[in-house]
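Here it is: the structure, laid out below.
Of the protein chains in this complex, one is absent; all others appear in place.
Let's look at chain A:
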């Protein structure tokens, strides 16, 4: 398979579109947690009952379409290979929990890969919806419509006082986790982000890296999401998140402006060094790849690099994950072999631009 073909399959169609503020906000996501009223939660339920849920979902929703979400395809976790699961995880279409821990797990995925509905994860149903750029309102509206559509067929566990009942007390009420993925290289470079995070936490929002361990955010990609799900309406939750994201976007733009005024040459040097590494290295670890990709993307956004497409950061962050590399090689690879393949894949991808 050519790289071009492989990438076309690897990158979700919705990711190729550009959304509002997409120089900084990579994507917006809404997740709703729901459960069947009469069945115990997956953590404790009898396998037969979970199997019944899977069968029901397959029967009612496989190959169905809802609005612009065409042809939901049902996949049973037991029917797909571990490497395929890994790829779905790296595309954020399923969670590691569903891939590794769930029994009788399944997923419905729309053909645009904008919607994925996980079955028998920690909750019976988890609806996920992605939008490119900064579009939380739209994502929430559509998630509500999908929720109503599911409700035509399913009685969800709901309590007047506590709202939608979920397996974990951290999700009860709205069952909503709204999150925004942001590229914040200038705030990271100037170390402003580490000072902003505690303040953001105070507002009941969580900031974390999507790639990388602990407090480290590989590729300067941060995810901001709500923590509180009970006692606040979905609209209020989203508004809080939006106002913080708006602030971060402003601050990031300001920091970029400042960098280009005060340390222009250092910035340009850093960007082109990283570009050089990506273009020429023969062995590269994921951490270095992420750092260089972040620099290159910043270089594109700030006009230093002109002929490379913006989506390169999103694309290569996903494509250079272990699962995808092994899918591309069609075999298991040692970490050393992966570093070699990663370097060659990045070089080839950059060549496609020239």
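Definition applied: a contact is a pair of C-beta atoms (placed from the backbone, for glycine too) under 8 Å apart; a residue touches a chain by one contact, two chains touch by 3 or more; residues count from 1.
The rule is simple: contacts and distances are computed from a predicted model.
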* Asked: Unshown chain, UniProt name, "Transport permease protein", "FAD/NAD(P)-binding protein", "UvrB/UvrC motif-containing protein" or "succinate dehydrogenase"?
  -> "UvrB/UvrC motif-containing protein"
* May I ask which residue of A:12, A:135 or A:229 touches the chain that does not appear here? => A:229
* What residue numbers in chain A mark contact with the hidden partner chain? -> 35, 37, 39-41, 43-45, 86, 89, 95-97, 100, 122, 144, 147-148, 151, 155-170, 172-174, 176-177, 179, 204, 206, 208, 210-213, 223, 225, 227-234, 286, 322-323, 334-335, 338
